[in-house]
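Omission of a single protein chain aside, the complex is shown with its protein chains in their original locations.
This part shows subunit A:
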């Protein structure tokens, strides 16, 4: 009926990603997936597919659910913003588990980020964990919205001030094309189609070749 798992020797020769792709509906890969979550945290990598696979297995066998692992998955998902990964994970976590304290606070953090409330987020979050990832999300959101952003707004969004903010801005100036206005210190963000509407690509007139090919018999 179901697929039988290979012996442990053969199993170790598959990477976790391969397991998820080839044999996702197998309860025996659960420990591998749990280890993989820890690996993602330490090596700062991320795999949505593997984590969703684990959450599904927890759904199939709730008695094997490890809430610490689930919390780590959610934190990783939070750092993947603006992708909706956090919601995707929550869809798979039972309501009564979501009511636990650690998850409630994560959900609150997610809410702050979803609604652009960076100040409240930084007040609540354990900053060291999230810094880089959420600063990236913050700058992404600001780039969509602002052509020129006041320094105070930027400062609040990335939770930096004074010298460290200057350093951050300098880094972005060299690497991401930011420009600092001399007069008021506001930052001119790089041009993209979201903050500069004139750059928006005209998506209208792409007629695929297959469609034209359909009328070749008529034209010929």
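Everything that follows uses one rule, which is that a residue touches a chain if its C-beta (ideal position, glycine included) is under 8 Å from a C-beta of that chain, and two chains touch if they have at least 3 such contacts; residues count from 1.
The rule we apply is simple: contacts and distances are computed from a predicted model.
Visitor: UniProt names the one chain left off this complex as which of "Transporter", "hydroxymethylglutaryl-CoA lyase", "Non-structural maintenance of chromosomes element 1 homolog" or "Eukaryotic translation initiation factor 3 subunit L"?
Guide: For the chain missing from the view, the UniProt record says "Eukaryotic translation initiation factor 3 subunit L".
Visitor: Touching the absent chain in the whole complex: find that residue among A:119, A:132 or A:164.
Guide: Only one listed residue reaches the unshown chain, and that is A:119.
Visitor: Of the residues in subunit A, which ones touch the absent chain?
Guide: These residues touch the chain not displayed: 1-3, 24-27, 48-49, 52-53, 55-56, 59-62, 82-84, 87-88, 90-92, 94-95, 111, 114-119, 141-142, 144-150, 153, 156, 184, 186, 193-197, 200, 202-205, 207, 211-212, 214-215, 218-219.
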